[in-house]
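Shown here: the complex without one of its protein chains, the others still in place.
Residue numbering begins at 1 within each chain, and the chains themselves are lettered A, B, C, D and E in the order written.
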Amino acid sequence: MSKSNVAIIGGGNIADKNHIPALKQVAEQVDIVAVCGRDRAKARALADKHAIPHAFDNTGELYRVCAPDMVVICTPNNLHYPQTIEALEHGCHVFCEKPSALHARDARHMADLAAQKGLTLAYNFQLRQTGECELLMRCKAEGLLGDIYHIKAQFLRRRGIPGWGSFTNKAVQGGGALMDLGVHVLDLALYVLGFPTPDQVLGNTYDLIGKTGGKGLMGSWNPATFDVEDAAMAYLSFPNKASVMLSASFALNTQLDKDRNLAVFGSKGGVSLFPFTLHTELAGELADVRFPYLEDVDSQLKNTIAFLDACQHKPSNVCTAEQGALLQEIVERIYQSAER
Amino acid sequence: MSKSNVAIIGGGNIADKNHIPALKQVAEQVDIVAVCGRDRAKARALADKHAIPHAFDNTGELYRVCAPDMVVICTPNNLHYPQTIEALEHGCHVFCEKPSALHARDARHMADLAAQKGLTLAYNFQLRQTGECELLMRCKAEGLLGDIYHIKAQFLRRRGIPGWGSFTNKAVQGGGALMDLGVHVLDLALYVLGFPTPDQVLGNTYDLIGKTGGKGLMGSWNPATFDVEDAAMAYLSFPNKASVMLSASFALNTQLDKDRNLAVFGSKGGVSLFPFTLHTELAGELADVRFPYLEDVDSQLKNTIAFLDACQHKPSNVCTAEQGALLQEIVERIYQSAER
Amino acid sequence: MSKSNVAIIGGGNIADKNHIPALKQVAEQVDIVAVCGRDRAKARALADKHAIPHAFDNTGELYRVCAPDMVVICTPNNLHYPQTIEALEHGCHVFCEKPSALHARDARHMADLAAQKGLTLAYNFQLRQTGECELLMRCKAEGLLGDIYHIKAQFLRRRGIPGWGSFTNKAVQGGGALMDLGVHVLDLALYVLGFPTPDQVLGNTYDLIGKTGGKGLMGSWNPATFDVEDAAMAYLSFPNKASVMLSASFALNTQLDKDRNLAVFGSKGGVSLFPFTLHTELAGELADVRFPYLEDVDSQLKNTIAFLDACQHKPSNVCTAEQGALLQEIVERIYQSAER
Amino acid sequence: MSKSNVAIIGGGNIADKNHIPALKQVAEQVDIVAVCGRDRAKARALADKHAIPHAFDNTGELYRVCAPDMVVICTPNNLHYPQTIEALEHGCHVFCEKPSALHARDARHMADLAAQKGLTLAYNFQLRQTGECELLMRCKAEGLLGDIYHIKAQFLRRRGIPGWGSFTNKAVQGGGALMDLGVHVLDLALYVLGFPTPDQVLGNTYDLIGKTGGKGLMGSWNPATFDVEDAAMAYLSFPNKASVMLSASFALNTQLDKDRNLAVFGSKGGVSLFPFTLHTELAGELADVRFPYLEDVDSQLKNTIAFLDACQHKPSNVCTAEQGALLQEIVERIYQSAER
Amino acid sequence: MSKSNVAIIGGGNIADKNHIPALKQVAEQVDIVAVCGRDRAKARALADKHAIPHAFDNTGELYRVCAPDMVVICTPNNLHYPQTIEALEHGCHVFCEKPSALHARDARHMADLAAQKGLTLAYNFQLRQTGECELLMRCKAEGLLGDIYHIKAQFLRRRGIPGWGSFTNKAVQGGGALMDLGVHVLDLALYVLGFPTPDQVLGNTYDLIGKTGGKGLMGSWNPATFDVEDAAMAYLSFPNKASVMLSASFALNTQLDKDRNLAVFGSKGGVSLFPFTLHTELAGELADVRFPYLEDVDSQLKNTIAFLDACQHKPSNVCTAEQGALLQEIVERIYQSAER
Partner (left out) sequence: MSKSNVAIIGGGNIADKNHIPALKQVAEQVDIVAVCGRDRAKARALADKHAIPHAFDNTGELYRVCAPDMVVICTPNNLHYPQTIEALEHGCHVFCEKPSALHARDARHMADLAAQKGLTLAYNFQLRQTGECELLMRCKAEGLLGDIYHIKAQFLRRRGIPGWGSFTNKAVQGGGALMDLGVHVLDLALYVLGFPTPDQVLGNTYDLIGKTGGKGLMGSWNPATFDVEDAAMAYLSFPNKASVMLSASFALNTQLDKDRNLAVFGSKGGVSLFPFTLHTELAGELADVRFPYLEDVDSQLKNTIAFLDACQHKPSNVCTAEQGALLQEIVERIYQSAER
């Protein structure tokens, strides 16, 4: 197969530290032809750093000059929708950062357009590619878990309201802890369950700490302009009676600085994901299984490869446009429930 | 005040190990005058063991012969309702084992009748009396927690389906893990929140392990006759937007044999109950507080005293008839949600 | 089946604390009719303590008066042979303490005579009945270990030369650490391997600490009269190329006070017995399995029942006369190797 | 003394990472004049990296051009013999990687020729130079151990079959875990004992995991071409009755990834080497001694210096030609025992 | 030797739990003939419990009726002086509870009178008899510590102000934490140093917590009547330049509930007493030595035997009258320094 031209839209940290390094490791498949950022000089500097030929400050020029085969979108959340639509309209495959969009109807539109155009649209939920998640899927496939009926998914920070970026700005981000953190473990939970649509969604959001202020562990934030949730709690129930408890926080009076985990309960076995432990019966006795030599993997690289595989219609476990739309629909139902 | 005559209805373990010993420690307030059990000989033996004068095998005879001032009801769940009604009709204060009744409407009837008769009806939720729960309430009262907005309540056993009694028989118990275990931590959660009524309840129940069988840690159970839930998960939301995640299990593929805890999250501090830790800010820094010399208390004795205090219209934190009725209504709403 | 009469030969601790209590728990199968000890008064006292009718100070009288169906022999090692022969000649099944005899030829004779008489002769190697050993055999049966090819068996004490009894007297005991301790884990190793006969045996014995003296953790011993080995090391190789490393000590300059273990290595999994851990591959990853809820069992009771089962030709895993003879032959080969 | 010219034969990792850096640290004693490898270009690159003047792809040219005083041989095992003989014939001192040779008779020939030529031949068993081994020898010298009578020596990997090099190729390596790993701890054991010749050797080798395949922790190996032992177990007995249990594995179903240790048992004290602990009696009590500030040492540098000392007839604890020959003879006796 | 008659003066807990049980274990040497307490009925009950013939409520009657050879004085501190003088005047050996007296001049008088009468007066500082203290003295005797030049001695409780007895009453006790607790470790420190007289004493006492009140871990105390020190700190310097830092507290805002220890620093080794560790150099390396199998001993029994040995002029390490007087003099100098 011939190599594809890929353009990077968004010239921040995620481009610099995640996507570009991963793409450079698959240089036999792709050429990075351009970086497009808000600030042309910064885009130029990033391009130079990575030996990328072009740098732009508007996507119109990008498409005109480079006509890329693919784009990677790593801009703030509120741009995911218009930039994806534009890219699809230009016939590009799109690898978009999470979450898919600010609104469920936009995410649905993105998925429909990609399908209509026959293009690949995928989202960068890279926790799927961790060694732990892979082992979980292998345990499930080998029947070690039996029927999975309950999942506790959480991504909790004690005082991790970011003191930089637009994380506390609802107009840009669309939300707070749920939109930024919760969606990661929600994706994992649905991935394990096979992406069913919940028939019941109930949730609440909170902002007392965010609006009051206090000691910050990820820089200092401004309580006066804080207008997103600092914590979100939700319960999902599915037609097959499986259920998910979802907890996400930027700030919560809990012990750990960062507590990201999935506890998966099945009829034959249960798994706690980080660190990975399996609780089951073996030889007629209750058994706890640890896997002491699980390897660290480069989950971003693996997800980038999964996206490229999807573009070529190879088997891939990347988060699809449909899945991204369902995730956003659930997030929106949680917010609606919280505002009831 | 003159001493009260108390009769024990139900001649099993709970009478022998919990209620009678506690009542004997407050002998300056009460005389235990009778034990009434299904089997007269066993009731007689229990009475003799504790130097109690009378033993009966029917409550009619009990009321006729002894005319007690109070009764303690520690029979199977399905008898709580009729025996409480009967006792109230005989003008007795009633200290009834949890849960209040098989059906919410019965629990409501019990509370209404007690109110109408001017008698005390209380339920034996003794976890309220633990040193940990007391300290939690003191922390709340001193403002160390701020506004409480979320609670994770759980009472999980890994393979603790009881191999004795009628714990797996729905007709007698009214349910499984939720009815027997979950209700304890549900009571604690509501107690901490001030017993508000939830406006939203969503839940699910499961029975895959119970109906399949396996290794038991509390004796062996019969999967063929198992007809209760082995696990229940629920989410409650309250008018003030506070929320509770409730998890209860007789059997679940998790690590710990027994995992009973409440995690309480407030705007100023959070508490994990067993063991007790407080997570807050102090002197401008994130602080974890431990209380290394918290004393073990005899929570049954304290709850018995709380009941006696209630009977005399003294301040008391015993679970009231109204609270018991609300708990049962929530349990019923969870079961209904699970069957939707 | 009708009840059997059993007589206890040997009135010491092992009778009082192990065999008699176990036999009393199977009172529906056996009546203990007599105790026979060296000292009639002590035998009488022991009999009275356990409500046993007869007490003797010589076996002749015992057989004459009581004609037991079975005897349990718990006398010093040097009496196992003559008393077993006598018992078999009187038509009794025999449950004999380990080890079988001072010499391999005696143990062989005992086995042959039992076979010829159609009587059950068994030895009390009760470690086979521990929950750990049972789980090991279940793991093996379920194929979790694959082919077993190497075992490290050890029973090491740091300074556990007994300060009482005749443990340091070769004429009575036949040997030291190997005869008293090593034989227990040797039995386990052979039991796991299916009791093959080794084709190669190499070993050494030592007595430097025993003959020098020092701090004792099981009382004080007399170095001047110490004439057994304080440590024995041996290597066994079997026709199928499996091998066993055996280590036993009364005294050794090692860390632990008592270190009793079996490490079993198979092509699919390996087990360390005390505490039980399984090391294998699961779902394509290296896995360590722990069984946190393994129950403590009364291994003496289970071995007594196994002996009674053997007497009735039921399936039984008690150590047979043949196995006891093979164990003694191996012990003797180790001693011979050490003296080469 | 004048400086010596040293040539490196073998241009792989061991040369690059171990020998050349060590030699450069003693630049006041030696000049590295040449590297000789199979592939001239790679030899040249290695020489350039370390500023070494010459690079060759055949030893004939090396000796012709450079006439070195010493050579360091770090080629695969099967070349140790011919290259050492060649070097000795050219009048060079030889520092050869372990093991000495594929066959005991070759190792003997090497030692005899060195003696005859008056040249130093030594082997690079660098564990002798660790701080732990030094402290062990000091403890022995100060009498803290008394008479040493038993050693357990082990070098076990759980799944450490190397996925590179020729480690699984018998023709090149002469064997597997015993030849590559076991020989290291065998050297230590004999070093501690004073290098006596055993009068009894019994052993077994295994290859079930190696020939079946599975998860690898040091890369992936090919079970189809695997023809060495994945594990070896052996027992050595010496004329003074001391004994050694030796265990080595590339792959074994055990807990630790890497378990390399020596447990040394003496009449007054015992030592476990990694980490170092001493178990003895002190002031009349059983004492465990730890040495919390034992320094890490550069054992390769120390062994290189020991070799240079030996060349100058200074006191040296490097592994001599005679010791290397005895080690190989023992290895061969173990293999022969395993094949009996 | 003929048996001695011993009388117990003081009928409280110390008599019942410590002295009488110890004396009964040396019944071959002494007969307990009487108990004398403030309350005749309680003294009678205690005597009956231990099968002691006589019970009195005044010492005059005791001496008249029983004429004991020895007395054990276990009354409150303020009675030690008059009762000891009385006993010596009646020709009795005296075993007196610590501390010796309320005032140094009284303790001096007691020692002088005993010397003049040729009678044994000893004090019950039983920490000297612990296995740890014995091992410390053995280490010192074997030269493992070299010259001892500094000791940190502490007996600290976090909130251990006793809620019973007269521990907070200065008139009865003579002082608080120093008099009750500090004196124990002061005795140990001087015992290790060989009981030299300090040439410099500096100290301070505190009572802020005791006079304020708070949570108690040994019952509740009354801050209003609390008139002793809750903590005392002192520094002693000796003519040979050795020094002791002494810390004692009933209440201190420290971590441990009870922290009783001696850290002894010598030129060759240092010891931390509870638990016992030795820090020294061994084989040229810094070594930490632990004694994992140190036995628990009955220190009261050993001290009682030491007293009896002293009465018979056998070697004894019991605290002598002279030592008791010196201890009291130091305590008094600390109090004087604190009040300067």
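Everything below uses one rule, namely that contacts are C-beta pairs under 8 Å (C-beta built on N, C-alpha and C of every residue); 3 or more make two chains touch, one makes a residue touch a chain.
Note that the coordinates shown come from a computational prediction; the quantities given were computed from them, not determined experimentally.
Contact with the chain not shown here comes from a single listed residue; of E:T212, E:Q312 or E:Q336, that residue is E:T212. Of the candidate positions A:I85, A:L217 or A:V297, contact with the unshown chain belongs to A:L217.
Contact residues of subunit E toward the unshown chain are 145-147, 149-150, 152, 158-159, 200, 202, 204, 206, 208-209, 212, 214-215, 217, 231, 233-235, 237, 241-243, 245, 247, 252-255, 263, 265-270, 272, 277, 279-281, 284-286, 288, 337-338, 340. Counting the whole complex, the residues of subunit B in touch with the unshown chain are 135, 138-139, 142, 144, 278, 282-294.
Here, only the chains that are shown with their structure count from here on.
Subunit D is reached from subunit A by a rotation of 120°, derived from superposing Cα atoms (nearest 5). When the contact pairs of A-B are matched by residue number against C-D, D-E or A-C, over half are shared only with C-D.
Taken over every residue number at the interface, the positions common to subunit A and subunit C amount to over half, indicating a same-residue contact. Centroid to centroid, with C-alpha atoms defining each point, subunit A and subunit E lie 69 Å apart. For subunit A, the set of residues that touch two or more other chains comprises 284-286, 288, 292-293.
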